[in-house]
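Please find one structure pasted underneath; my questions will follow.
Every protein chain but one is kept in place in this view of the complex.
The chains carry the letters A, B and C, assigned in the order they are written, with residues numbered from 1 in each.
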Amino acid sequence: MLDKNGIAKRIAKEVKDGYYVNLGIGIPTLVANFVRDDIQVEFQSENGVLGMGPFPFEGEEDADIINAGKQTITTLPGASFFDSATSFGMIRGQHVHLTILGAMEVSEKGDIANWKIPGKMVKGMGGAMDLVASAENIIVAMMHTNRAGESKLLKQCSLPLTGVGCVKKIVTNLAVLEVTDEGFLLLERAPGTTVEAIRAATEGTLVVPAQVPEMKLD
Amino acid sequence: MLDKNGIAKRIAKEVKDGYYVNLGIGIPTLVANFVRDDIQVEFQSENGVLGMGPFPFEGEEDADIINAGKQTITTLPGASFFDSATSFGMIRGQHVHLTILGAMEVSEKGDIANWKIPGKMVKGMGGAMDLVASAENIIVAMMHTNRAGESKLLKQCSLPLTGVGCVKKIVTNLAVLEVTDEGFLLLERAPGTTVEAIRAATEGTLVVPAQVPEMKLD
Amino acid sequence: MIRKTVSGVQEALSGVQDGMTFMLGGFGLCGIPENAIAELVRLGVKDITCISNNAGVDDFGLGLLLQKHQIKKMISSYVGENDEFERQMLSGALEVELTPQGTLAEKCRAAQAGFPAFYTPAGYGTEVAEGKETREFNGKMYVLEQAYEADFSFVKAWKGDEAGNLIFKGTARNFNPAMCGAARITVAEVEELVPAGSLDPNHVHVPGIFVQRIFQGKAYEKRIEQRTVRKKEDA
Partner (left out) sequence: MIRKTVSGVQEALSGVQDGMTFMLGGFGLCGIPENAIAELVRLGVKDITCISNNAGVDDFGLGLLLQKHQIKKMISSYVGENDEFERQMLSGALEVELTPQGTLAEKCRAAQAGFPAFYTPAGYGTEVAEGKETREFNGKMYVLEQAYEADFSFVKAWKGDEAGNLIFKGTARNFNPAMCGAARITVAEVEELVPAGSLDPNHVHVPGIFVQRIFQGKAYEKRIEQRTVRKKEDA
């Protein structure tokens, strides 16, 4: 079973040379820490920056340079700033190769729900609906079950949707799964996690191949 | 009867303080020479410049700074450059207050034809269709009749249209006319031109008020 | 050159009335029109509709207008970080229209550029698309979204000149450019107002044609919402 850093570490392996990547808030943000440094990658933040670098040193924060999580950031050589309409042009036009975001629920059809719980305060979808409707390549980073122990990988989402049929891959604390026509295809198990444990934690259809290797994180 | 400079001079009086103006090729270009210098006006060229100034001094031409007629130009303080999509955003979004352009024919409904003569080489509409479909305020600058002596102010255009019901005002070598529901309303006569001469040169419905003053050019 | 300078925030906001719709630039507290917001509070205009990506925090940004119950309706993509907002929304005092962020940006840009509506894939199959026309292009589904209509746009830039030309700094650009020229009157406040001719015409982000009034703002706080830093020894 993985912790949040473990999930981020595994997802970092999906980031390929030459990718522009948009990272959501939470676990996805951690992915940047684990991307191999021998490949060329740029991080986009939808509030209007490409080429994000690490957080600034103390005392060097600039209120005018933040990411979509409103955190102070720095930029790397080759960075650029742009306005919101251009930023979502990049996203909608599929120039961003990979979007990594969290979810409350994912269905076996690739539907995703991550913005609204009826009856609770709704903060809004931010850029998530644009990102999931646009990206060719979406990876969901989340825990396999919610706090009540219920599966977040469902036949059908119970919460209001963020997007329809858009999720391609899911990395949880238990497994790596691909959304296929037949259901969630189990690609990898987390270290020390059994297929049975994954099956028990998955409400949606789980397709289990003959061999399910354990994840390699390094 | 006016010459081309006279037409431009009369149209210059339609240019008001605070106007952004787009000038077409030909007579409209001359209008810039006659705009009062005690009002604030900026000229837009649809290839991507606001705040056009006079032609450059000899030897100071810059191949990278031209107007939509492909002429070398200069810019004035407060000028800006922008791309074509933004430029037509200005036009379509009605931020340009006045468009002055030439025409082959204008109908009494305000239709305009200025881009194509069937059977002849067609060079294209350039930005004219965007300009006439977008501008709130379009003035046509043209001779009242064509080279064959035929009226260019018609009941209906015979040539392929550039735009429908968009022309508001016409300034010719003979008259200033407004397009109204009743037809071409004769507002002013050119110096030395009679109402009868204008009537004879106008195929479309001409509405003649009791008083038709002579144009004041100064 | 057409001069857009006004004497200050009071003249810049003349004509503002109860019941109007405003666009306000900014992302979180980054790049918000601080002076215009303060003046809206001072004027006490009521029943306003605000189109703004976020709703500020309790004691800054649009939160200041919420404190005074001046806002009737918020059109935003994300409205967290604001308890007063939550109270008013849950009590029904505040109407909220949540819009995907890219759609919000493009609805501004459409208004600026004279497009009445546009097709976007964002929100298809979700409640955002309810009651809206949807349509397939090349095998993909899109939602028809309308351009915004607003009375005033309040934007904030880094530098501006007398002709209304604007230049932004960093990610403080965000929604400000698309909102310029998207309302009947665009009011720009800048940190530094310079004479015409001081800005390189190649570097202008927003040409002055999209701005009706410009003034140099005062006393910018430029608050940071999430101050995140690393220690020098970690590098």
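Definition applied: a contact is a pair of C-beta atoms (placed from the backbone, for glycine too) under 8 Å apart; a residue touches a chain by one contact, two chains touch by 3 or more.
Values in this document were obtained by computation on a predicted structure and should not be read as measured data.
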item	value
Visible contact partners (per top-of-document touch definition) of the missing chain	A, B, C
Contact partner of the left-out chain, one of B:Tyr20, B:Phe82 or B:Phe184	B:Phe82
Per the touch definition above, residue among C:Gly61, C:Pro100, C:Pro121 or C:Gly181 touching the missing chain	C:Pro121
Touching residues (missing chain, whole complex) on chain C	114-121, 137-138, 140, 142, 167-170, 201-203
Touching residues on chain B - with respect to the absent chain	45-49, 54-73, 81-85, 87-88, 91-92, 111, 121-130, 133-134, 160-165
Where the missing chain touches chain A, by residue	18-20, 40-42, 44, 49-51, 75-82, 85-86, 88-96, 134
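Throughout what follows, only the chains that are shown with their structure count from here on.
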item	value
Smallest number of contact steps required from chain A to reach chain B	2
Most distant chain from chain A by Cα centroid	B
Leader among chain pairs (count of C-beta contacts)	A-C
Chain occupying the middle, per Cα centroid	C
Cα-centroid distance, chain A relative to chain B, in whole angstrom	55
Intercentroid distance (Cα basis), chain C paired with chain A, Å	28
Sites on chain B at which at least two other chains make contact	none
Residue list for chain C, restricted to those that touch at least two other chains	109
